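I'd like to ask some things about the structure below.
Every protein chain but one is kept in place in this view of the complex.
For chain A:
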Amino acid sequence: MSEKKQKAGIFDIRFVIGGLLGVYGVILILLGLFNATDEELARGDGLNINLWGGLGMLAVAIAFGVWARLRPVVVPVEQEPVDQE
């Protein structure tokens, strides 16, 4: 194993979580803004849950992104994976 180290970058699980929640957040915000029918709002007891839920997820996504930026995971660089089969 070599001693060189590098940042995990995009493969950091925090970017994966943040990325998925961020995309979900944007989809929900758009649905909440442009696709909230009266019937749907009535089902949610008057709450526009898509909009608020989407905002919440976006906020969490940004928090993950910031965390992963500020405290990056440093992984030892492996030798190129050799396929033994």
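Some points to look at:
Here is the rule we use: contacts are C-beta pairs under 8 Å (C-beta built on N, C-alpha and C of every residue); 3 or more make two chains touch, one makes a residue touch a chain; residues count from 1.
Assume contacts and distances are computed from a predicted model.
Missing chain, UniProt protein name, picked from "ABC transporter permease", "Acyl-CoA dehydrogenase family protein", "NADH/Ubiquinone/plastoquinone (Complex I)" or "Na+/galactose cotransporter": "Na+/galactose cotransporter".
Where chain A meets the chain that is not shown, the touching residues are 11, 13, 16-17, 19-21, 23-24, 27-28, 31-32, 35-36, 40-41, 43-47, 49-50, 52-54, 56-57, 60, 73, 78, 81, 84.
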